[in-house]
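Notes follow once the structure below has been shown.
With one protein chain removed, the remaining protein chains of the complex are shown where they sit.
This part shows chain A:
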Amino acid sequence: MVSKAIIRKDIIDITRSKTLLTTLIVIPIVFSVFFPLLIMGSALLFDIEKVTGSDLNMMLDKFVSVMDSSVAAYSVEQQIVYIFINYLLPTFFLLVPIITAMTVAANSFVGEKERRTLESLLLSPISIKDLYLSKIIASIIPPLFVSIISFVISGVIINALGYPIFSTLIFPSTNWIVLICCLSPMIILLVVLVNILISSKVKTYQEAQNIAGVVVLPIVALIIGQISGLFLLGVELILILSGVLLVINFVILYRISKFNDRPDLFEKQIH
């Protein structure tokens, strides 16, 4: 049984920590407000067709040839905005759940160690498995919440500014729906699981961040580097990637559910 008390306490903890809260607010604003505003605003204010040269037009044609036939009928300006919104923005957008999940999960155990409260938890009658699972859930909720809010805000901005260009609502596409419903939660879970494991093994937040930077970021970069391509190739591949992540997450979760070494966790504290 997970401990609701620990989940609630951890969430309170996150909302009362200035650093964590700043990350949870600033990152979504940058990637889900600033970026869409920039591209949609540029499209509205400048004549993009004039700015683009023939090379870009050739590249656009190649892109468009693998897309839905309706895209080919768009003007160059519409095509650029469409490609940005549906193929480039998702890559940046995924940074929202990734960065917020990393920040929150890395703090999970290490925050308790640094403040010498992990001792109180380990001296209470909570099993190690329940402690891990409660901490995982508490670390998943904020990034999940933030990414959904970001998705909605992006959507409002894109549709509000995109309507004069397209005369229709262009957001969300099926790709975006699959991204927010399947891929984003799976990436959040993966980042949280790996960071929680690191957080439980090291003694300081600095250490947790450093290891996460070396171990987690390259894997994450590899995944998000392929997102534009995946989006181009279609919903099926995004679903397959989400499925693969689901299996990986399941394996890690299963291993965590077998954790039972309280002294091991206890001894990895600052004394």
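Note that contacts are C-beta pairs under 8 Å (C-beta built on N, C-alpha and C of every residue); 3 or more make two chains touch, one makes a residue touch a chain; residues count from 1.
Throughout what follows, contacts and distances are computed from a predicted model.
With the options "Copper resistance protein B", "Response regulator receiver and ANTAR domain protein", "ABC-2 type transport system ATP-binding protein" or "YciI family protein" in hand, the undepicted chain maps to the protein name "ABC-2 type transport system ATP-binding protein" (source: UniProt). Note that of A:Ile6, A:Leu24 or A:Val220, the residue touching the chain absent from this view is A:Ile6. For chain A, the residues touching the chain absent from view are 3-6, 8-9, 12-13, 16-17, 115-117, 119-127, 262-263, 266-267.
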